[in-house]
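Here the complex is missing a single protein chain, while all its other protein chains stay put.
Per-chain numbering from 1; labels A, B, C, D and E assigned in written order.
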Amino acid sequence: MFFHEPELQYEVTVEEPDPQFAKELQQAIGGVEGEMRVALQYLFQAWATPAEHEEYRKLLMETATEELGHIEMLATAVTKNLRNASESEREDAAQDDAMRMMMAGQSPRQILSAGESAMPVDSNGFPFNGNYVAASGNLAADMYANVMAESTGRLLATRLWERTDDPGMKDMLEYLIARDTMHQNQWLAALETLEDPVPVPASFQQEQENQEFNYAFMSTRRDPPEDPDLPWTQGDAPDGSGEFSFLDEQPGGGTASAPSPDPSVYDEPNRE
Amino acid sequence: MFFHEPELQYEVTVEEPDPQFAKELQQAIGGVEGEMRVALQYLFQAWATPAEHEEYRKLLMETATEELGHIEMLATAVTKNLRNASESEREDAAQDDAMRMMMAGQSPRQILSAGESAMPVDSNGFPFNGNYVAASGNLAADMYANVMAESTGRLLATRLWERTDDPGMKDMLEYLIARDTMHQNQWLAALETLEDPVPVPASFQQEQENQEFNYAFMSTRRDPPEDPDLPWTQGDAPDGSGEFSFLDEQPGGGTASAPSPDPSVYDEPNRE
Amino acid sequence: MFFHEPELQYEVTVEEPDPQFAKELQQAIGGVEGEMRVALQYLFQAWATPAEHEEYRKLLMETATEELGHIEMLATAVTKNLRNASESEREDAAQDDAMRMMMAGQSPRQILSAGESAMPVDSNGFPFNGNYVAASGNLAADMYANVMAESTGRLLATRLWERTDDPGMKDMLEYLIARDTMHQNQWLAALETLEDPVPVPASFQQEQENQEFNYAFMSTRRDPPEDPDLPWTQGDAPDGSGEFSFLDEQPGGGTASAPSPDPSVYDEPNRE
Amino acid sequence: MFFHEPELQYEVTVEEPDPQFAKELQQAIGGVEGEMRVALQYLFQAWATPAEHEEYRKLLMETATEELGHIEMLATAVTKNLRNASESEREDAAQDDAMRMMMAGQSPRQILSAGESAMPVDSNGFPFNGNYVAASGNLAADMYANVMAESTGRLLATRLWERTDDPGMKDMLEYLIARDTMHQNQWLAALETLEDPVPVPASFQQEQENQEFNYAFMSTRRDPPEDPDLPWTQGDAPDGSGEFSFLDEQPGGGTASAPSPDPSVYDEPNRE
Amino acid sequence: MFFHEPELQYEVTVEEPDPQFAKELQQAIGGVEGEMRVALQYLFQAWATPAEHEEYRKLLMETATEELGHIEMLATAVTKNLRNASESEREDAAQDDAMRMMMAGQSPRQILSAGESAMPVDSNGFPFNGNYVAASGNLAADMYANVMAESTGRLLATRLWERTDDPGMKDMLEYLIARDTMHQNQWLAALETLEDPVPVPASFQQEQENQEFNYAFMSTRRDPPEDPDLPWTQGDAPDGSGEFSFLDEQPGGGTASAPSPDPSVYDEPNRE
Partner (left out) sequence: MFFHEPELQYEVTVEEPDPQFAKELQQAIGGVEGEMRVALQYLFQAWATPAEHEEYRKLLMETATEELGHIEMLATAVTKNLRNASESEREDAAQDDAMRMMMAGQSPRQILSAGESAMPVDSNGFPFNGNYVAASGNLAADMYANVMAESTGRLLATRLWERTDDPGMKDMLEYLIARDTMHQNQWLAALETLEDPVPVPASFQQEQENQEFNYAFMSTRRDPPEDPDLPWTQGDAPDGSGEFSFLDEQPGGGTASAPSPDPSVYDEPNRE
């Protein structure tokens, strides 16, 4: 069950409205690296977590709810970059050329579809897609998905930070970057509470997997090299259950082929 | 530059063709957890890796090329499950009821669009989507994305393994599960070669992020609890650069609001 | 800014778990008529509403937050329908045939991708799409979009209600249907507070539109009929600003044609 | 059954070709607010309407067929804005810089994929999507969907009208705006012919819905306010069947939780 | 400009309604091989065809308009398969088990979203996508696209014909198959009217392409074979402008590598 207050989670100010930046900010709202993804990902993960793992469910719900507030902050940043143009700029924009120019670098749909507002789309106007959400029903897989999501999310925020000189926008992004630092750390901390989480899923009986190829680095070079003695071709594997080796060939499994389909699918080139 | 041989990477046999399983196998081909995703992800990551990180580029290319062979194995498994029905079964299928029944549990497009073949779609018939591919241009983010991809990939393979009794299919999946074990380990090994990869991106000067909220767990409960003394509310953070703390409130940043848009977007309910 | 409590908004119980119903319930989560759509629609509309229309912003935020809780209820209903099978059923399912049968009518991804959980997708497994969200930046257009969304939402809920005999599911749906009744009414009430909202956008100076065709019903029949004297071919138009008339022909505007493109696009069939 | 004539429905002229406007016009062709949506929506609604509601089927078919002609007009407008550049402009464009500049504000695919033509995509190049079409099988829901579609459609047309000074384009848009006025009115007139259409679907026996929450405005504020005495918290509801009330709390339904999944989905972090 | 008549283009009858077949028919409506694709493809191709190729524009418009009538026929076939169940079957369906069974093999959205009607989606419920439409702005490319579209369309129709015993459905499909025969032939006839259409685009000055590799079959086998003397490794090429040859190696172009990106994208693993 959810509640809200009409206050932002953190201050959002814009000194020099910048419609181009309003477009780029969309990546952090509806993009694959954005806040809609993490908010929904943590929610669906939480809702899949059974009672015996209640601490993780709580952790996920706390953070998911915070992310909802980040979407709100970014949507506010978008409208402030699109709408807060000064009177004189508006007059300019009324002139046809200026408006054309402005539109050239902008997302046309922020104006045409949304009336100078934020949308659940990315910086190319591509709509948010439910398949961005990783909620696998396995806690370790989900934690890795979350570390990954916060990594690409923080990377995006730092790239946006590079692209603006506006002090308000920089301050907002520095807050969001800090939160991504925290969230990366908390998911890693959660991983550390799991006993031998790797290889995911840890509950699959490892003796049932093929024992010949589960720690072998397999070269696919046309002209296979010698073992290059790299951290992934020799030494203990990080999961502690095997030792890396090097194979200079793929095993090979007989000629690839397909059986004939049923005649009712009309496959043949020229059947009598 | 790529080459091929008409041999499979590993043997693929089917004793009892099962059209329903042919549909489920599609998840491992064109699904978000499937082999098209990892093959393309490693390729695009490799192509973005500059010369000074050549070892990583090689690692990525070797594995990407192997994954192309996994798609081929799974496509072969699909045609063998769809087409290898015995003569007697074909006769049955010619009877209307049996065909209807078979279709009910099948992907209609494997027959209608593809003539009893594999397709670049998932188990619901949803087409592969380029946005599944994470190639961020940051090596640590990419490695976490790869651990995550192999985790959900191995999880999918174990679930498919549970769903079949066919010895050939079990054997093929045990090979793929083993390769996912290796790949999870190799990406983790690659992460270990990076110096302090977390928080990603490590090259962002951490003093530029907000210092008040970067290691604080922030409760979003309506009725905030006391510090629950959990691994993510106290103690050293996994990145080694901060200490977890607990906040029972979100900071708050003033009333959320949007400026008025330009009149040319016709926002108002009833302007004079 | 958002908050949560670990309580559901309304009770969700399932007496007889039904995996087929778990699939159908997805339509109410990630479908175009579902709760993710309305939750996000009201949020983005709220975030676009300027300060001078604060009452509407509040109305939207209150309802959006409620809808987040509906997604949570439905996700709970999905896991309870997928997972709460009795021990004996689980044993049955362990038998290959039973599992195949169960899978035939199920969404394979609820198991393969999500481990018997809810997903942000519809009943065909098609992922939620950000373009479902209508937030136009015009209050009247948004209110009509909301009446429409709640109409198709309530229709979906009644169809789901017809499809289950489970008392717990019926009770949950009766609650959701009731809330849709309220929400339809509140958006209509909001429309009534607007002065002459139709035609949307009311602020476009109506004398600037073409005056010949703005209240004329135009037949496109090959053999045009006489004026059928219907409520949309005669009498006062609902907006109170014009009178319906009947035209038995489309106006016609000269031969349709395209100019020649630039040669650099290589359009021509056989240029010398 | 359909027919055509090689004449446009209404004249389309362009005095000053504008490739940027050609991109924006795509929103009115393949966008969620565009003419492909309404044309297909009215067709699929018509095809679902049974014989006993023949008048509505006719109304829908008449209008759908008109909308097909609007797509044709807009496609013509696109080619005229892309192709009708004067000779001197073409010469300029042959110079590399000018072409680059032109491309910057353009949809690259209008040139690269379509050879300076219109496409079934929106102003961001996002392809038309069949899920934009609302055809619910319930007449009242469909009529509200149509009012909504024409509202966002007219809003889009007025925003495009603001963005051009070309007399031909203004004239075309004034025609389309007028038609949207008519269509909004006709769908509202059709709603008026229905007996008590709200709440949709009216045929669901209202006593079967939960009677406690079907006219109650439910606050989701963290700190719930007093009844604000607004048009949606007191007084008769627009459907005439209930009276609005105010609730300062969500009902609450016990702790949210998920049952444990079957072990075969490998959910657990570290099962023995 | 378009017109309609309330008559179907060809009779559509169903003797034994079959909800499963109603789902499969969706492939012929909104699928990539379906009638929405060809109707829109021919329309957008026509609208791009300049005045000097008027005969082709007319040809395209005539056929596009016919295809609109095919969508109508198929939508009618869907409702008749979903709705025309006898009274006794309806009574059965009222029993929970029967309805569940029926739903298992059906598209849930035909009922839940559309009230037993056709939708602009394919047999998996995947929505029609504007990118299915090929309208390249080059007549020869378009004609090949049309031959291809009618080939996969006719193939789909024959596969559907195999799947039904209903005399009405067989008769409808035999009509649609016949029309696909005609359309394949007419697009080939149109290709024959073009002077040397291959290679497309014929107007690109062929001496500007690389002359070493434009008629050479290039083996990508790891262990390259000898020239297999096949119709594509020796003899005159079909375009009449070159002679096939065989290369046992790809040319090779230096080590693949990527330059270093700008530091502002934070690419590096661990920059000081």
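To be clear about the criterion, contacts are C-beta pairs under 8 Å (C-beta built on N, C-alpha and C of every residue); 3 or more make two chains touch, one makes a residue touch a chain.
This structure is a prediction, so every number in the text was calculated from the model and none was measured.
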Hidden partner chain, touching residue among B:Val14, B:Ala28 or B:Ala75: B:Ala75
Touching the absent chain when the full complex is considered, from A:Glu11, A:Asp171, A:Asp227 or A:Asp267: A:Asp267
Residues of chain C in contact with the chain not shown: 155, 158-159, 162, 222, 264-266
Absent chain, residues of chain B that touch it: 1-9, 30, 36, 40, 43-44, 47-48, 57-58, 61-62, 64-66, 68-69, 71-72, 75-76, 79, 113-121, 127-131, 133, 135-138
Positions on chain A contacted by the hidden chain, ascending: 18, 20, 23-24, 27, 31-33, 104-105, 122-126, 152, 155-156, 159-160, 163, 165, 220-223, 250, 252, 256-261, 263, 265-271
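Heads up, the rule we're going with is that only the chains that are shown with their structure count from here on.
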Labels of chains that are neighbours to chain D and to chain E: A, B, C
Interface numbering overlap (same over half, different under half) for chain B and chain E: different
Far-end chain from chain E, centres as C-alpha averages: A
Recurring contact interface, reference A-D, options B-E, C-D or D-E [over half identical by residue number]: B-E
Centre distance in Å when chain B and chain C are each reduced to the mean of their C-alpha atoms: 29
CA centroid of chain B to CA centroid of chain D, Å: 33
Touching two or more other chains - residue numbers and ranges from chain B: 3, 32-33, 104-105, 111, 115, 124-126, 138, 140, 152, 155, 158-159, 201, 204, 220-222, 250, 252, 256-261, 264-267
